[in-house]
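Have a look at the structure below, then the notes.
All protein chains but one are shown at their positions in the complex.
Chains here go by letter, A and B, matching the order in which they are written, and residues are numbered from 1 within each.
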Amino acid sequence: MTGSITFSDVSVQLGDQLALDSVSLSLDAQRVAVIGANGSGKSTFARVLGGLVAPSRGTVSVLGVDPQRQAAALRRLVGFVFSNPDAQIIMPTVAEDAAFSLRSEKLPRAESAERVRQTLREFGLTDLADRAAHDLSGGQKQLLALAGAVIRRPQLMIADEPTAYLDARNSRQIADHLLAPNDRQLVLVTHDLALPLRCDVAVLFEGGRMIGCGDPADIVSQYEASLSC
Amino acid sequence: MLTLYRPGTGWLHRAPAGPKVFGLLLIVLAVSILPSTWLSAAIGAAGAVVCYLVSRIGMVELGRQIVSLRWIVVVTFGFQVIFLPMESAVANTTRVVAAIVVAALLVLTTRVGDLLDAFERGLGVFSRFGLDPERVALVLAVAITTVPVLARLAVGVREAQRARGARLGVRSFVIPFLVVSLKHADDLGDALTARGVV
Partner (left out) sequence: MTDQTVQPTPVKPVSRWHIDATDIARIAVFAAITAVLGLPGAFPVFGSVPITAQTLGVMLAGAVLGAWRGALSMVVLLVLVALGLPLLAGGHGGLSVFVGPTAGYLFGWIVGTFVIGAIVHAGGRTLTWPRTIVGVLVGGILVVYAIGIPVTALVLRLPIGPTALQATVFLPFDLIKAAITVVVTMTLVRAYPRAFRMRPRDRA
């Protein structure tokens, strides 16, 4: 099942800068790629979706939830992966960090241990379970960050340039995990123009405005055309 | 993780953390209230030696601890000799050193993780005053995880400035280091929010 994302006339003012400028859109596709230059507003778009930034104007609905007024409900439905692998590690060891995401769910101990085991296996981190998380490589840390989001079984995964800090091989591994067939909805903010082609819909931002939304191949060409002139 | 723990299998190693804290603090307190006489200097020193022997930590470690305190010993004693009679100076210095080395037994024989758990349990007492032990434990865990990350960021800043030929100073080290650290704090805050901390 895919949920839906609706923005009506959403603006975000950050300091003296208009980060999002009257954005209206409705997305039902399962995999949404978000592209655009630095400072175009794509990251702010993701942060509004994830409830990390409050819109100054307009209304937002994510899976039927208002991210600001129903923050606790949103947290249960949405997972978020950021760019910087170091800033997403919270607990000292790999297993503890993965388990941390389950804290607010108040699961029985055995069940949460089983979910940690299962998720670490899914991301190939089983052998590293007791290692200090900060000793992992950048790619492994990002896998752990992804594991920490997936373990909560979100219906929507938001990834804000999840491969920005990684080399080609690790980027590919993270992308494969995010784009693997599953029943989650995905919003993927990225600079890697190969990734939108693996999504169902692409959205293009420029100067805080949404200037394109549709077939990924078309939107990527539109973006590339705007770069060359 | 960086730690002062010395692995071992003696009974003090196996003792539960909570009672161990109380026991050692009791000894430290007893040593601290000894009067400033030759006799109490002897009692303090003997007490420390006995503690290290019965806990099977051994005299070698005691020696190592005292060596690491050499500056405290020198400054304390040197300063006291000027103002106080020899007996008081020796007794006070011995008393302080004995208290410090006995207190050190706690971290030498207990893993940080076990102490953290004991600390969190101990905080439960304060929960009726509105203190949330889980949240306190979370702040401590985040701080522990962050120390090595920031240490690495500091190395990065230093190398970047050296590469630019800058001498390390306030402008070229402290400010950039603080900016990357505070940026890290904001990212960490987002990650905590995204993972359900309100």
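Note that a contact is a pair of C-beta atoms (placed from the backbone, for glycine too) under 8 Å apart; a residue touches a chain by one contact, two chains touch by 3 or more.
All figures in this text were calculated on a predicted structure; none of them were measured in a lab.
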item: Per the touch definition above, residue among A:10, A:32 or A:52 touching the missing chain; value: A:52
item: Options B:15, B:45 or B:154, residue touching the unrepresented chain; value: B:154
item: Residues from subunit B at the interface with the omitted partner, ascending; value: 1-5, 21, 24-25, 28, 32, 36, 72, 76, 79-80, 82-84, 88, 92, 96, 99-104, 106-108, 110, 112, 115-116, 119, 129-132, 135, 138-140, 142-144, 146-147, 149-151, 154, 168-170, 173-175, 177-179, 181-186, 188-190, 192-193, 197-198
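Throughout what follows, only the chains that are shown with their structure count from here on.
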item: Rounded Å distance between subunit A and subunit B, as computed from the means of their C-alpha atoms; value: 40
item: Subunit A partner contacts - residues on subunit B that touch it in the complex; value: 1, 134, 138, 141-142, 144-145, 148-149, 184, 187-188, 190-198
item: Contacting residues of subunit A [partner subunit B, same complex]; value: 50-52, 71-72, 75, 78-80, 82, 84, 86-92, 96, 100-101, 103-105, 132-134, 145, 148-149, 152
